[in-house]
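In what follows, a single structure is set out as C-alpha cells and then discussed.
With one protein chain withheld, the remaining protein chains of the complex are depicted in position.
On to chain A.
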C-alpha cells in the first residue's frame, strides 16, 4: 500500500512537465477574487502535490504574491507562477489574505513539505498538518512516516496521523488514534479528543481515559509554568527593588524618584539601540551594550541628585520624600519633552523572542528566562561589590558608624555619593530589563515604585537576602493567586497580607539586629 502510493507520487512528479500547466491553471482559478475563492484555490493547490506550488504558496503567505489585471499570478521576482517566464508586472496588485486563507495555507504548505529534504521544514510541516486534520492527510502521512528517521519528527507525524484518523470511518484506526493522542501532552490534542467525544459517543470511555492521561501531564506542567511565572515576576521585582535596597535599605534615603531612574535606564537602552541601528554588525549587540550605558547614565544622575539636593536634607525624611517626588515628576516631564509622550519601541533581539520548550514540555518565554538570569547576575554583582570591594567596605563602615568611619580617614561624603550612585545605577539596570517586557514610556517607573518599596519593607530594610526572598515570595504568591482571584484582586490580597505581616513583624522577614539597627 505504502510503496504503491510512493510510486504514484513519483509518477505524478515525472508527469509534471507535460500536464502541470493546466493542472496549476485549473487550481489557480479564483485566486485573489475573494477570501473564500482564494481559500478554495489554495486547498486545490495543496491537494495537487505539485512541488512547484510551494514558492507560490510561500509568496502568498508572505503577502508578496501579485496578480495582474489580466489574471496572471506573479511571484515576487515578476515571473509567471504557471510558466516560470518573465511577465509584464504593470498594474499588478498584491493578493490579500485573511485568517481563513492563512489557516488553509498552513495546511496546504504542510502537506506539500512533508517530504522536504530539510528536517526543520518537515517538523513544521508535521505540526501544520496536525493542526489541519482531514481524511486526505492519511495516505500522505503514512508515506511520510515510512521514510522518516528523525524520532522527534516521527512522533509529531504519528500525532498528526492520529488526528486525521479520528475523522476516518475505520473503528480500529480510531481506537489507535485515541490511544496515540493520549500519549501527547498538549492542549491541542485534548481539544481534538473533546471534539471527537461529541461525534463518537460510543468511544467515550476510551476517549475519557486518554483525556485523563493528558490532563495529568498538563496539571504537572501547569504547576511548573505557574512557578516559572512567579519566579519571573519575582525577578522583575528583585531588579526593581535592588537599587532601592541600597539607597533606602542601606542609606535610609526615601527616594521617590527611584522609578524614574528605572525609566531613565529604559530610555538609555532605547538610545543605545538607536545609535547602533546604523551599524549592521553592532546592531545585535545593542542590548548587552545598553547594560553599562544605562548603569553609567543613571549612576551619574544619582550622584548629581545626591550631591546637589539630597545631602542637604539628611535626617529629614519627610522633606527628602517630597523633594525626590518632585524630582521624579521633573524627570518624567523632561523625558516627555525630549522623547514625546508616545512609547518608544525597543526591539527584542532574536534570542529573546518566542518560547523555549524545556524537558517535559514546559513552555517558558525566552525574554522572561533571560530576565531571571539577568536578575540573578545583578544580585551576585551587588553582593560581591558590598562584600569584597574597598567601596563596599567603606560603605558598610559609614552605615555602621559614620563618625568613627570619618575619623578613620574615610571621606564619608564621597562614600554617600558613591552609594547613592550605585543604587541609582542598579535602577538603570532594571530599566534595561523592563524595556524588554514593558512600555518604554515616561511613566514606566511609576508602576514599579510601590512594588519596590513593598519588597524592601517586606524583606527587611537593609538586608539583601531579605530583598531576594521577599521579591521571589511576592512574585510566586501573586501568580498562584491570579488564576483564582484575577489580576486586580490578587494584588489587593498580596497588599493586605503584607500589611498584616508588617503589623506582626515591623522589621520585615530578615530583621537586622544590633545597635546600628536600633538607632
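The working rule: contacts are C-beta pairs under 8 Å (C-beta built on N, C-alpha and C of every residue); 3 or more make two chains touch, one makes a residue touch a chain; residues count from 1.
Just so it is clear, contacts and distances are computed from a predicted model.
Note on the omitted subunit: UniProt lists it as "Urea ABC transporter substrate-binding protein", one of the names in "Ketol-acid reductoisomerase (NADP(+))", "Urea ABC transporter substrate-binding protein", "histidine kinase" or "SGNH/GDSL hydrolase family protein". Set against the missing chain, the residues A:29, A:83, A:98 or A:389 yield one that touches it, A:98. Of the candidate positions A:191, A:282 or A:330, contact with the unshown chain belongs to A:191.
Annotation: of A:135, A:282 or A:487, A:487 touches the absent chain (contact as defined above). Between the chain not shown and the residues A:113, A:255, A:273 or A:441, the one that touches is A:441. Contact between chain A and the absent chain runs through residues 35-36, 63, 96, 98-100, 102-103, 106, 131, 186-188, 190-191, 194-195, 198, 218, 222, 225-226, 229, 232-233, 236, 332-333, 336, 340-345, 347-348, 353-355, 363, 365-368, 437-439, 441-443, 447, 479, 482-483, 486-488, 491.
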